[in-house]
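For this view, one protein chain was removed and the others were kept in their places.
Here the chain labels run A, B, C and D in written order, and each chain numbers its own residues starting at 1.
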Amino acid sequence: MTENEHSVGTGVSNNKLLMWVFLGSECLLFGGLISTYLIYRSRFADGPAPGDIFDIPFTSVSSFVLLMSSLTMVLSLSSLQRGDYRNTRLWLLTTALLGALFIGGQVYEFTTFLREGLGYSTSPFSSAFFTLTGFHGVHVSIGIVMLMSLYVSSMRGNLKRESSETLEIVGLYWHFVDVVWIFIFTVIYLVPSPTS
Amino acid sequence: MSKTEIEHSETSDDAGDEHDHPSDNKYIQIAIILAVITALEVATYFFEGMPGEILIPLLLIMMVIKFFYVAAWFMHLRFDSPLFTKFFVAGLVLATVVYVIALTVFEFWHKG
Amino acid sequence: MFKKEFKFSVFLLGIFTLISACSSGAELDTLNPKGPTSRSIDSLADPVFMIAGVVFLIIFGGTALLWLRFRDDHSDEEFPDQIHGNFRLEILWTLVPTLILAGVSVFTLITLSEINGTDDNVMALSVDGEAISWEPEVLVVGQQWWWEYRYYLDGLDGVDLSDARNLPPADIITSTQMVVPTGEEIELKITSRDVIHSHWIPALNGKRDAVPGRVSPWKIEADEPGVYFGQCTEFCGLSHARMRMQVVAMEPENFQAWINRQIEPALEPTTESSKRGKEVYESLCVRCHVVKGVNDETSIGADLVSNAAPNLTHLMSRTTFAGGIFNMYEPDGSLNRTQLEAWLRNAPEEKPAYAEGRRGMPNLGLDEGQIDDLVAYLETLGEKPTIETIAATEVE
Amino acid sequence: MTQTVEPQVESTSEDQTKHQPLGVYTRPKGGNGWRDWVTTVDHKKIGVLYGAAALFFFLIGGIEALLIRLQLATPNGTVLGADMYNQMFTMHGVTMVFLVIMPLAAAFANYLLPLQIGARDVAFPRLNALSFWVFLAGGLFLNTAWLFGDAPDGGWFGYAPNTGIVFSPGNGMDFYAIGLQITGIASLVSAMNLIVTVLNMRAPGMTLFKMPVFTWMILVVQFLLVFAVPVITVALFLLLFDRNFGSNFFNPVMGADPLLWQHLFWIFGHPEVYILILPSFGIISEVIPTFSRKPIFGYPFMVFSGIAIGFMGWGVWAHHMFVSGIGPISVAAFSLSTMFIAVPTGVKILNWMATMWGGKLLFNTPMLFATGVVSMFTVGGLSGVTHAVAPADTQQTDTYYIVAHFHYVIFGGALLGIFAGFYFWWPKVFGHMLGEKLGKLNFWLMLIGFNLTFGPMHILGLQGMSRRIHTYSPGFGFELWNMVETIGSFIIGLGVLFFLINIYVSAKKAKGQPPIGPDPWDARSLEWITPNPTPIHNFDEVPNIEELDDFWHRKYGKDENGKIVRIASAEEVCQDGSATDTHLPSPSYWPLVLALGFPFIGYGLIYSLWLCVPGGIMILMSIYAWAFEPPDDPEGNHGDHHEDTTGEVAEEVSVD
Partner (left out) sequence: MLSTGFKFWFGLCLLMVVSAVFAGYTTGGTETGPISLGWKGGVGNHVVYTLLMIGAGSMAVMGIVSQAFRDSDLEAASELLGIEDLPQAQNEVGNSWWPVFAALGLSILAVGLVVNSAVFIIGIIIVLVIGFEWTITNWSEKATADPRLNSELRERLMRPIEIPIIGTLGIGVVVLAVSRILLSSSVTGAVWVATIVGIVIFGTAFFISKRPSISRGVIQSILFLGISGILIAGVISAVVGERDFHHKGSHHADKSHVDEKE
C-alpha cells in the first residue's frame, strides 16, 4: 500500500527524542542523590568529614580528564558525520580511555578514603558520598562499555556514516554524565565542606 | 566555519534538523573555554580565606556557564530541535525546584 | 429504573443521617474537643466539612438532575446541540472555588499559628518542700510498643535530648499514662527511641510524630479533669494496634499531690512473698526495668533495641499497663491479678512482639511461685489510684 | 477470547534469505499460539496482556482486601495474626497501586493511544513489549514473597526506619524495594516510549489540540512517570543499600534523618496519585461525550486543567507529612498549595457535568460508571481538601478517614473509570459487547458495595479509628461500622464476580458469531474508524485528520437549517480492515529474555549474590542481541525513513 504516513510529529528522530526524555528523567535521579548528599554532608558521626578527606587537586585532574573526554566525544561524532572513519575510531578510543582514566582515578579515590577511615557504613555522609559518586561512576562505566561496543562495531565496518545518529545518542549520554560531574565537582568538592 | 567542511549526513536531511554543525575548531575553542573556567574554579580552592558569600555564588555561576556550554555545544542543543532543550530543561528545572524545596524543608540553608 | 435511583438516594440520605448521629460518644472521637487546641482545630474543621458537604450536594444534586432531566427518552431522533464550551462559565468555575479556597486558607493559617504558638505559662509547684516554678513540659518518648513520659521539673532547657536512647535521669518517669494539671498548657517534646510513632490524644490535640533523632514540639491542654484516650497512629511494626496511651488530667492540687508521690522511691516490701518477689525482680527484671530505690541502672543494651523498658517504680499508680491495653484493676478496685500474672507468665503471648528480635518484653520462663511473689512485690510499687480513675480509664 | 488471524508476514524472496542467514537469533516469526503472545511487539496484544495481568493482580489484591475486612469485621478479630495482617495490608496497597491501577492504565494507553492518534504502532514496539514483561516479572517477583513466607510488612509507603534491617529483619522489605524497582523500570520505559509516540507518530492533521482528551491525559501521566519514577528509584536504592550493604541513609543511630525517606517517597508519591487518576479522567472524557451525544465541553480547559494538575502535583508532597515535624512554615506552604489543586480538578468535574447538560444521555453501562466517577470521585476529592487544611489533618491523618479519602478517589475515581473503559472499549478489542444486564448489575453492586465499604470509614476515622491496626477493642464505637464495611466489601466482591461472569458469558455468546459491526456506540474518536476487533495493522489507510473528533465529523454534518444530521453511515466511514500488505514490525523474544533477568537479580540480592550473575548475563546479552537483531523486514525499510520501528533503546548500539 502507499505509505502516506506523513506524520505531523515533531520531525525529530524518535531515538534522539527518547534519549532526551531519558536524560530529563535522569536529572531527577541525580537530583535526589545530590540532595541526599547535601543533607548528610555534615553528618559524619565519628568518621572523617568531607573537608578532612577530599583531595581537591586530584579530583580537579579527574574532572579535567572527564571534561576533555567530552571534547573527544564530539570530535568523534563530527568525524563520523564527515565520513572519516579513522578519526571516528581514534576519538572513540580516546574517549573511552579518558573515561577509564577517570574511573581509575575514582577507584583510587575510593580506596584512599577507605584506608583513611571512611567506609561505606561509617556515617550518613560516607554512605551518601559513595552512593552519589558511585552512581556517577557506574554511569561513566556504562558509557565506556557503549563506546567500546561502538568501537568494535566500527572496526568491523558496522558503524556507518548513515547511522551516525547512534553515535550521537551515545554521545548525548556521555556529555550528560560529564555535565553531572560538572555539578558534582563544584557543589560537592569545591564548595567548602564541613571539617571535623 | 566553512561550509565545505561539513557535509550533511544523508539520514538527517529529512528530519528537519538541517543545520550547520560547528567545525572541530569550534569544539576545541569551547573546550578551551571550559578548561579555563575549570581552572578558575580550581584556583578558588587555593585562595584560602575567600568568604563563602562570594565564593559559593562565584562557583555556582562558573558551574552554570560550563553546564551551559557543554549542553549547548557538545550536546548540540543550540542547533537541534528546541524540543530537546525543552525536555532537558523541564527535567532540570523540575529537579532543581523540587529538591531546593525539599532542602528548604530540611532547613539545609540555615546552617549556612 | 427510577425506583432504583430513588432507593439509592434514600440510602445515601440514610448514611448521612447516621454520620451525624454517630459522631459522639466514642473515646477517641475527633469531633469532641476537650481542650483549647483541639477546639480551635475543630472550629476550623467544622466549617470546612460544611463547605465540602455543600459542594458535594451541589455536584451530587447536579448529577442527579442531569440524570433525570437529560436522559434520552427516545421521543425524537434529533441530535442535541453541539456546544463546545463557554468561556465565561469556565472562568466562573475557576474563580469560585479559588475564592472559597482562598477563604479557607486564611482561616487555616490563623489556626495553624494558634496551634503552633505557645504561651509561657508557669506553674507553682513544691518539690521536696521547695517551691519551684514549673513551665509545664513533658518529654514524650515512643518505642515499640509503649509510650514513656518523662518529667524534668527543673525544665527541659539544659537537658541533652540528642540521644533518646540515653536520656539523662528524670524526676518522674511513667509509662502509658501521662498525668497533667488541668487548665495549663503542657508543652510536649516528642521523640522516639526506635522507629517513628505518632502521639495522639484526639480530645486534646491532633497528632505529632515521634521521629527518632528529632525532638518535635507539640502541646496539649485539658479543660476538665478526666481521662483522655490516645493511640499511636504511625505504623510502627507488629504491635502498632496495641500501642495506646491515656492522658489523666487532674486539678492542679491533685497534680501536686501526684508529683509528691511520684518523686518518692519505692517502698521496701514487707510481706514474705513480696520480699521473695523483690529478689526475683533483682535477679531477673533489673536487666531491663528500673525501680527507683532498687536499681537506677539497667544493662538493657543487649536486650532491647530501644534501650528502654517501662519504669516500674510507681507501677500501681497506673490503671492500665503494657501499652494501655490491659486493666491493672478490676472494676471493683481490686488488682487484676489474672492479667498481670498472664503478662509475667508469657508477655509475647498477650501482646504481639518480636522478643527474639529484641523488641518487647520476652517470656522469662518464670514458674508459678515466682509469678505469685512478683505480683506481690509489684503490688507494693506505688499507690493505687481512686476508684473513679479506675472506672474512667477502663479499657476493653 | 477472540483473536484476529494475523496476516502472515511474507518472506519468501531469495534476497531475504541472504539478509537473514539461518541460525540463532533470527527473529521469531510469530503467528501461532502462545509463541505469538510471548514474542509479540504489537501494541494491541501488549495492551491486552497488560489488562489480563492487571486483572489477575486485582483479584489477588482484592482477596487480600477481603481478608483485611474479615479480620476487622469484629473487635479482637482472629482471622489473621498481627504479623499476617501487616503483610496483608502492605501487599494490598502495593498490589493495588503498582500492579493494578497503573498497569490497567497502561493497558488502555497501549491499546488506544496509537489508535487515537492514527499510528500503526508505538514508536518503539520492542521496548513496549519489554515494559510489559518487566512489569510482569516485577509483579510476580513481589508476590512470590508470599511463597517464601516473608511478604513486605512496612506499609505501602514503607517508612524508615521501621523498614530498615533492624526493625524488619526478614526479607519482606527487600522484596518490596526490589520489586518496585523492577516495576519502576517498566513504567519508565513505557512512559518514554509513549511520549515519543504521541509527539512523533500522529496521523496527518492530528495536531496536539486535535488529540482526544484521553490521549492528552495519558501524555500528562507519562510525563509524571518520567519525572517521578527516578525519585522513588533513588529512595528504593537507598533503602536497599541500607538493608543489604550497611549504608546509613535512614539509620538514626548514626545521625541519619528518617524524614529523608518520607520526602523522597512522597515527592514520587503524590505525582503517583495523579498517575493513578488521570487515565481514568481521560477515559470518562471519552465516555461522557459519546453517551451525551455532545462534544466534550471546554476541550482546551479540560486539557489545560489536566496539565495543571500534573504540574501542581509536584508541589504538594509534604501534605503527607503534616504531622512529621517539618515545621509550621513548611506545613502552611504545603497546606495552601494542596488546597488549590481542587481548582483544576473542579474545572474537570464541572466540565463533565456541562457536557451532559443539554445532551441526550444514554445510560449504558460505560456511562453509568462514568457518572459514578463524577460523583464518587468528588466525595474523595472533597475529603482530600479537608486533609489539605493542615490543622484539621492533624486529627485525620493515619485514621480511617484517610483510608476513606483514598479509596473514594482511587476506587470511586480511578477504578470505576477503568471499568467504564472496559465496557466502552470491549467491542473494540474483542469484537463483541459485554452484556448490558450483567453490566448494570456489576455497576450497581459495585457502587453500593463501595459506598457501604468506604462511606462508613469517614465516620470511623472521625471517631478515632487508626489505620493499619490489626485489631481494635470494643468500647470505642467501632463495631457497627466495621461490620457494615465488611459486608460492603463482599458486595463489591460480588460485583467484581459479575464482571468476570460477564466476560465469560459474553465471550461464549459471541463464539461463532461474526464480530460486531463498526461503531457500536456512535462514538467520536479515531480508534472507532477501524473495524472491531482492530485488525493487526490498525489502519488500512491512515486517515487525514481535520477536526477534533474527526471520526464523528465524518458521520455527522449540518443541514441547511444548521441542524445536525447524519451524513454517512458507520459502514461508509469505517475502514474494513482488508489491507494485507502492511509492513509490521516482526516479533522478538529479547524483551522477554531481558525481563526475565531482573527477577534473577532480585532473588540474587536477597538470597545469594551469585544468582545475580546469570541475571546480569541474561540482561547484558539480550541487550546486545536486541541491538544486533536483524531489522524487521529488510525490504520494508526502503525509502521510509520515518521511524526506526525496530525500536532501539537509545543507549544501545544499532549497527544494522
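Going forward, a contact is a pair of C-beta atoms (placed from the backbone, for glycine too) under 8 Å apart; a residue touches a chain by one contact, two chains touch by 3 or more.
Being a predicted model, the structure only gives us computed values, none of them experimental.
Listed by label, the shown chains that the missing chain touches in the whole complex are A, D.
Annotation: of A:30, A:130 or A:185, A:130 touches the absent chain (contact as defined above).
Set against the missing chain, the residues D:419, D:589 or D:603 yield one that touches it, D:589. Seen from subunit A, the chain kept out of the figure touches residues 44-49, 52-53, 55, 57-58, 61-62, 64-65, 68, 72, 75, 86-87, 90-91, 93-94, 96-101, 103-105, 107-108, 110-112, 114-123, 130, 141, 144-145, 147-149, 152-153, 156, 196. Subunit D meets the missing chain through residues 11-12, 16-18, 21-26, 28-29, 35, 39, 244-246, 589, 593, 608-611, 613-614, 617-618, 620-625, 627-628, 653.
Convention: only the chains that are shown with their structure count from here on.
When the C-beta pairs in contact are tallied for A-B and for B-D, the bigger tally goes to A-B.
Separating the CA-averaged centres of subunit B and subunit D is a span of 36 Å. A straight line joining the Cα centres of subunit A and subunit D is 33 Å long. Within subunit B, the positions touching two or more other chains are listed as 11, 15, 83, 90-91, 94-95, 98, 102, 106.
The set of subunit C residues that touch two or more partner chains is empty. Residues of subunit D that touch subunit C in their complex: 81-83, 86, 154-155, 159, 161-162, 166-169, 252-253, 255-259, 292-295, 297-301, 323-325, 328, 331-332, 335-336, 339-340, 342-343, 346-347, 349-351, 353-354, 356-363, 371, 374-375, 378-379, 382-383, 385-386, 389-399, 444, 447-448, 451, 455-456, 458-459, 461-478, 480-481, 556, 563-565.
Of all residues in subunit D, those touching subunit A in their complex are 119-120, 123-124, 188, 192-193, 195-196, 199-207, 226-231, 233-235, 237-238, 241-242, 245-249, 251, 254-257, 260, 264, 267, 540-542, 579, 581-582, 624, 639-640, 642-644, 648-656. The touching residues of subunit B, counted against subunit D in their complex, run 11, 14-15, 83, 90-91, 94-95, 97-98, 101-102, 104-107.
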